[in-house]
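For subunit A:
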Amino acid sequence: MDRRTFLNNIGLTVGGAAAATTMPVIGPSVAQAAVAPKGNIPSTPLKMGHMTFLTGPAAVLGEPSLKGHLLAAEEINAAGGILGKRKIETISADEQAGTDANVKELRRMKLSEKIDLFTGVISSGNTPALGPVAEELSLLTIFVDGCTDFLWDKAVPNPKYTFRITNIQSADGVTCALAAAQTWPKAKKIAHIHPDYSYGRNAFDHFMIAYSKLVPGAQVVSEGWPKLGTTDFTAHITKTISSQPDLIVSSVWGGDYVALYKQALRYGMFKDAKFASTIAFGVAPHAIGKDHPEGAIAGVHSNYYFTFPPGNRWPANKTFVEKYFKRWNEYPNFQSDGAYHTLYMYKTAIEKANRLVGGWPDEEAIISQLEGMYYETAAGYLYIRPDNHQGYKDAVTGFSKNVAEYPFQILDPATMITIPIRNITAPPNWPKPGQGHNDPTATYNWIKETWPQVT
Partner candidate 1 sequence: MALLETVNLKRYFGETRAVDNVSLTIDEGEFVSVVGPNGAGKTSLCNVVSGNLMAESGQIMFKGVDVTHATAPERVKAGIARSFQLVNLFDDLTAFDNVSLAIFSRDDKTRNLAKLAHLDEAVSAEADGILGQFGLAAKRNELARDLAQGERKLLDVALAYALRPKLLFLDEPTSGVSTRDKGQIMDTIAAVVRRDRLTAVIIEHDMDVVFKYSDRIVVMHQGAVLAQGTPDAIRTNEQVALILLGSSGPDAFSRKE
Partner candidate 2 sequence: MNPAAHTEVSVTRTSIAAVAILIGLAVLPYVIDIYQVQLLTYGLIFAIAALGFNLLLGSTGLLSFGHSAYFGVGAYTVAFMVRDLGTVSMELCIIGGVIGTTIIAALFGYVCVRYTRIFFGILTLALSQVIWSLAFKFFWVTGGTDGIRVPGRGMTLLAGLIDFKGSGAFQKFVFSYYYYVLVIFAVVAALMWVIVHSPFGMALKAIRDNEVRARFVGLSVRRYRWFAFIISGAFTGLAGALWVPLNGLTTPDILYWPFSGEIVFMTVLGGFRTFTGPIVGAIAFNYLKTYAVASSAYWQLVLGVVLVVLVLVLPNGIIGTAQQLFRKLRRH
Partner candidate 3 sequence: MLEVNAIDTFRGPAHILHGVSLSVGAKEVVCLVGRNGAGKTTIIESIMGFLPLKAGRIVFHGEDLTGMPPHERAKRGIGFSPEDCGVFPELTVGENLMISRWLGEKAAQRGNGSARTDPETQAYDVFPEVKALLQRQGLHLSGGQRKMVAVARAMMLSPSLLLLDEAFEGLAPVVVNRFTEAVMKIKALGVSILMAESHLGAASRIGDRLYAIDRGEIIFHGPPKDALANQDVVKALRG
């Protein structure tokens, strides 16, 4: 099979054609709130715990999450609360305190503060720690991010109370690899710079397995593993340049990425090599300067970028961006979208459950509504797979470009790449690590076993 055919089969499209095709016309979901709730609804407030990076270098990724959450909460409260009665109260927690502290804080939120929903969380180091705790506590949890495959592969193999709505982590590396193979199929010498923890390892593994299927002869010529929170990348950059790569791949994110690209510019790292990142533009959009190199694959964690889908084709995005900008005077990132729609999906699940059983639904009822939910978000349709509670939507990435309308660099909506997520993720019931294979993730094994080697 040749590369073009394969990419076509997998559904990779450039320029947003996919968004148009996957867009059945449904009325806005807000309309459902008008239906009067059934039965007796208590008027006590609903308590939510939202944990995200409020400080540290990751705050540029985390603050938008809390902002998205708060915006949704404010809107819902202004409309009288969920089922018209229960208003939302949010306790926020700083994810920067460290995994151990986060675990303690989650327990405190449930056991002491008696929260009804736990949400947020960015670091993929944290969800595998927090997921089992949430299950232990029987606490309904919708992670916005913390997208590691490991959560469902190993940590919580049979989730009951935990959900997650951003795209799964393996999609990051795979999306980036497919986009790179589509764009620069001749790049064989690959240099890597990844943060030294599970996210970076995951990105490295999945990029390489997918890319080597599509580009025969691809090889790793350099590896750099800076510690999360590194501020001096000069030695990593020099090493990368010294390997004379065709393509540089990175999953460094947040404040670290800003430091990395600025230092790399001064060393001329982008001069001779192409650059592809899984998550470069995942930060709050304004954190990226106009000096960022143009034409790089600047991923958004394969989730959402505020310029796409364009408002003329997808009103939900247009409305969301406007509301968000009006409230916070900045543009949303994928965390904002995730946190915002998490609350609306939760609300929708409650409303549906209420119509079925009346009164305030118990958690079982809410969970059964969330499972299999198909929801219209700013990023397109989101589907929650019932077996693993993972949210799926089309994987997205794009190319950096300076335009006059924004004081920062954006992803060019005209050249956005989308891939149907089901085509790059292991199907349900594919063996998980430890079940007959020891590959890093089920998806890795699935790609390794089933994808053809293109010629």
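How these were chosen: all candidates are chains of the complex that A comes from, given by their letters.
Here is the rule we go by: contacts are C-beta pairs under 8 Å (C-beta built on N, C-alpha and C of every residue); 3 or more make two chains touch, one makes a residue touch a chain; residues count from 1.
The structure displayed is predicted, hence computed values, not measured ones.
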{"item": "From 1, 2 or 3, the one in contact with subunit A within this complex", "value": "2"}
{"item": "In the complex with candidate 2, residue positions of subunit A that touch it", "value": "54-55, 93-94, 97-101, 103-105, 107-108, 111-112, 125, 128-129, 132-133, 136-138, 150, 155, 196-198, 201, 227-228"}
